[in-house]
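First the structure, then my questions, so here it is.
With one protein chain held back, the other chains of the complex are shown just where they sit.
The block that comes next holds chain A.
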């Protein structure tokens, strides 16, 4: 069976490893350093193990690293794929386009770099060969950026990208995110936010769900006081079950939801958090 490299910053998520296992023997790596250094390490590993497919989870880091890997391996690149399979001469991947309104299949011939969208599943993590790699030195990388400062994100509560449940807040909460935190806490969910309220500094950038924030695919997404701008919807449309709470029944997110609750988001979430606690004991 052919080999596949699954790479990520920090940790290779379970859904990425599962997708990789469908394409070949999985070799995982979590390279450090600049994007160019990480790409060089991935390319070296791919050549070593004879992998013709490199999988990365959709993220800002992966866009940069994936592009550099694709260039070095002379590979085609598919972004935002939610599933992929082998074809006689490469890989075929399914993705959504135009704000999730179209199903598209993209075929890559030859080597492939696949940026995989998060998928709401929680199956077994397959057997993988985990590789430790050294950060390649400058000579192996070529002209590169110099890192003047780097602060890794502190993980406060449940991490957004891999959370099974997300409670997200928007402008409709009028500056008070306590109800979102209370319900997230009661459910063991991660806290998310719209770009609007991140720009208003109600909460940090790490909570932003959307095209320029974190792409999520939880089993449960609850959006409170969120109208559903395209930016946000692109980031959460892969959620399995969508609940929206908003005073405006015509808001796009309410129209997209499985359950649309008309009312004051702050009050309803605060009360729901109490009820969840009571039920869960």
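Keep in mind that, in the parts below, contacts are C-beta pairs under 8 Å (C-beta built on N, C-alpha and C of every residue); 3 or more make two chains touch, one makes a residue touch a chain; residues count from 1.
Going forward, contacts and distances are computed from a predicted model.
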* Structure fact -> Per UniProt, and picking from "Membrane protein", "Sugar ABC transporter permease", "Electron transfer flavoprotein subunit beta" or "Ger(X)C family spore germination protein", the hidden chain is "Electron transfer flavoprotein subunit beta"
* To do: Return the single residue from A:76, A:118 or A:225 that touches the missing chain.
  => A:76
* Structure fact -> The one of A:130, A:174 or A:262 in touch with the missing chain is A:262
* Considering the whole complex rather than only what is displayed, give the residues of chain A touching the chain that is not shown. => 9-10, 34-36, 59-61, 63-64, 66-68, 70-72, 75-80, 92, 96-110, 112, 115, 142-153, 158, 161, 163-165, 184, 187-190, 195, 199, 205, 211-212, 214, 219-220, 222, 230, 234, 241, 243-245, 249, 254-263, 267-272, 274-276, 279-280
